[in-house]
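Written out below as structure tokens is the structure these notes cover.
Not every chain is included here, but those present sit where they belong.
Chain nomenclature is as follows: A, B and C, assigned in order of appearance, with residue numbering initiated at 1 for each chain independently.
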Amino acid sequence: ESDRKETRIPLLPDSAVRLIEAGARIRIETGLGSDLGWSDEEYREAGVEVVSDRTQLLSEADIVFRVRKPDAAEIDRYRKGSLHIGFLDPFDERALLRKFSEAGVDAIAMEMIPRTTRAQKMDALSSQANLGGYVGVILAAGMSKKIFPMMTTPSGTIAPARVFVIGAGVAGLQAIATAKRLGAIVEAYDTRPVVEEQVRSLGGRFVKFDIGETGETEQGYARELTEEQLARQRESMAKHCEKSDVVITTAQVFGKKAPRIVTAEMVKRMKPGSLLVDLAVESGGNVEGSRLDEVVDVNGVRIIGFSNLPGKAPLNASQMYSNNLTGLILEFWDKEEKRFQMNLEDEILNGCVVVHEGEIRHEMFR
Amino acid sequence: MIEAINWFYILAAFLFALGLKQLSSPATARRGNLLSATAMLIAVGVTLFDQQIIDFRWILGGVLLGATIGLLAARLVAMTAMPEMVALLNGFGGVASLLVGWGEYVNIMDLGSFVAVATFLAVLIGGVTFSGSLIAWAKLRDFWIGNFGIGKPILFRGQQVFNSMLLLAILISGVMFALDPVQGYTPFLIVIALALLLGIMAVIPIGGADMPVVISLLNSYSGLAACAAGFVIQNNILIVAGSMVGAAGLILTSIMCKAMNRSLSNVLFSGFGSVVTAGSDRVEGEVKPISASDSYLLLEASSSVVFVPGYGLAVAQAQHAVRELSDLLENNGCEVRFAIHPVAGRMPGHMNVLLAEADVPYDQLVEMDDINPSMDSVDVCVVIGANDVVNPAAKEDEASPIYGMPIIEVERARTVIVMKRSMATGFAGIENPLFYKSNTRMLFGDAKKSLQALVAEFKQ
Amino acid sequence: MTIDTVSLALIFMLSILLGFELISKVPSTLHTPLMSGANAISGITLVGALILAGGSESWLGSVLGFLAVTFATINVVGGYLVTNRMFSMFKEKKREDHDRSH
């Protein structure tokens, strides 16, 4: 039961088999997986019904899988009482939530899956950020005028590239690992001090600035910094950016706009030819001057603001997302009744169900 | 004449020492055995020229009979029955020492006190060795064939009290004999009888699976018995060879204990323990640290090892070290796998990055779901800086915050070695009951250092 | 003919120390053969048995000596042969491994 719009898809035949074994009936829009190499035929073999009429699909489904948020208009076509699961960007899309509640459609925002140990198999934010970190580095390596590894050759020695990763969460760590693999000298910065050990465990150098007390919330997200801290941070940051060939920023604060970390002035001080990859561009960007889906050139320094980086490895992104959704469904699947159990007492569902029975129930969005 | 004999004895002693040394290394072991056999030939050969020997009939008879039996036994015994055979032979060595002590006493009667003590020891140790070895032999047969009922530990109430009494009785008889050997024939015979009884009592409470250790210990005893006999007849070669074997046997015994992850006292007295405090440690348990060299002995003797890496592997940057250890284990004929938990580390694929860096072949990496079913047949599971992902509370304790998370069920392996620096908790901040399980050993310290120490042990 | 006990004690002490030093690390495959080899050496008591059996004047002493010689000989002969058999088993195994690798 699904549909789609972008390179990623929310359900793979493998996952479909698992759901069907558990007793679900699944229908997909025709051509869902064809771009990624799964024909409708393969889905049919897995036991999935392939339907060409999207309206019919939506109006008959109990649960709708989706990667991105739907058009407001489409929500009307949903059956009342059905459940929509996907990324909803709930902090910025209050209107959409209202639309869901008006249409009487329940909605689960994948962003809101709590980051507990038990919920990790459904944690799509992590799984996608992870790929994002990898793709970000590959992108940077492809666009950089320098190669990443060191090479001692008869035609001279090539110094390794310096990569500076700002924000060492899931995406940042994967970026560190990937850049390190390619042989770059990797430095990383994060406000949470616990990350230091993690960075070092991947062979990166952790950069410390003295900016006073910081911390993380219970769920492992970073707390927002004070204005003074940000100022001090910027000071030292500029120096590190200056000597780096590639700067990758991944800093985000849950539910807020991404912090502006690299200012225009810092960009100006960087070497011409160097690169900035802003992985936080979708939530506002860490780099001043970064623009969504564009490459901005500032005196020879390029700022890359591509969105949806996980979508550049669509096969794996879809695979992981599909597993996340399946994990979520199966965790709350009632095998007897063969239906999804909307158990709002449960910590996980309590965290991620934003709209229920015509009401925006999640306290953050009321 | 006697001086010439003694010079040959010195040569024999030298060869024994050399042979024993060579026996303990694979490359030279065979040669070592031949050397020591040569030494034995020399020692026995020159003894025949001893002036004390006046009558060769008994000797000839004994040697012929013994050699025939020994030859047949060594030829006919099945390869699988070797350990039993060793037990039996060892018992014979013990009884021979006993008989030498006895005979010398019978011949001289009026022993000096030093010689009397030596005689007492020769008889005591020889007797214990003899009856103990016979029981060990019986237990092993049962263990392999399983129709005798003696293979299992035999325990009864008051066993400890009885044994203490027995020891006391032996001591008293011994003192009576030593104080006045001429009058002490009765206490002497009592010592013999009680020694035989003691050997039986000491071995019956021990299970058949532990017999190799027991045999090794008895082997050390028979050396000491020979040494005591040497003191009785004031003979150098007996003292040297006997005490050397006694000491070496003791070392070997402790090596074998460690390879089974047991302490010697645990082996010898576990039977008693199981009557008194059975099951009590199942509930709480205690942390049992292990040293790198003991871990080596465990790993060296195992044929299936699973490594479970966690965040600690990354922190310690121990990927290359574990790769090297795994290579060594494979060369040692051991099957090695790496079980990767999906959330091990701090980033998806964290372990993959590290193990790929160390070039661990992809086909050695096993996923959690694939390793768990075969965990029971794993000899040793080495947990390297993992904690939450091997926490049985996730399966067992509904109150645990990680309840329901699938884990790698390492506790089902025969032995678990956990490498971490302290008893600290992992990411989830919860206690790990694994560390208190009876089959878990903690190898404390930085994971890289521990692994490197193990690698070093493997290369001596 | 008694050598003084002090020398014997010194010899004893040195031998014990030597025994401890000689063996330090033994691979598990060698545990049983080493045990068996050491066991054969402890049959050295045969030397004592010989002296007893050949030198006793009493009937009892001779019988004891005879028994001692018999048992000790079994230990020595059996011990060395069994040990040797174990080693030849190793060799075969190795050759097999070798053959297989071709």
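Following the convention adopted for this analysis, contacts are C-beta pairs under 8 Å (C-beta built on N, C-alpha and C of every residue); 3 or more make two chains touch, one makes a residue touch a chain.
Given the structure is predicted, the values throughout are model-derived calculations rather than measurements.
Enquirer: Write the stoichiometry of the complete assembly in this structure file, using the chain labels as they appear.
Expert: The complex described by this file is made up as A x2, B x2, C x2.
Basically, only the chains that are shown with their structure count from here on.
Enquirer: Let me have the rounded angstrom distance from the C-alpha centre of subunit B over to the C-alpha centre of subunit C, please.
Expert: Taking the average C-alpha coordinate of subunit B and of subunit C, the gap between them is 18 Å.
Enquirer: Distance-wise, how many Å sit between the C-alpha centres of subunit A and subunit C, to the nearest whole number?
Expert: 72
Enquirer: Any idea how many Å lie between the Cα centroids of subunit A and subunit B?
Expert: From the centre of subunit A to the centre of subunit B is 57 Å.
Enquirer: Going through subunit B residue by residue, note those that touch at least 2 other chains and give them in order.
Expert: Subunit B, residues with two or more chain partners: not present.
Enquirer: Mind pulling the subunit A residues that touch 2 or more other chains?
Expert: none
Enquirer: Can you check the complex and tell me which residues of subunit C touch subunit B?
Expert: Interface residues on the subunit C side: 1-3, 5, 8, 11-12, 15-20, 22-58, 60-87, 89.
Enquirer: Applying the document's contact rule, which stretches of subunit A touch subunit B when the two form their complex?
Expert: For subunit A paired with subunit B, touching residues are 116-118, 120-121, 126-127, 130, 170, 173-174, 177, 181, 197-198, 200-203.
Enquirer: Going by the contact rule at the top, pick out the subunit B residues touching subunit C in the complex.
Expert: Going through subunit B, the ones touching subunit C are 2, 13, 16-17, 19-21, 23-26, 29-30, 32-33, 36-37, 39-40, 43-44, 47-48, 50, 52-56, 58-59, 61-63, 65-67, 69-71, 73-75, 77, 79, 82-83, 85-86, 89-90, 92-93, 95-97, 99-100, 102-104, 106-107, 114, 212, 215-216, 219-220, 222-223, 225-227, 229-252, 255-256, 259, 297, 300-301, 457, 460.
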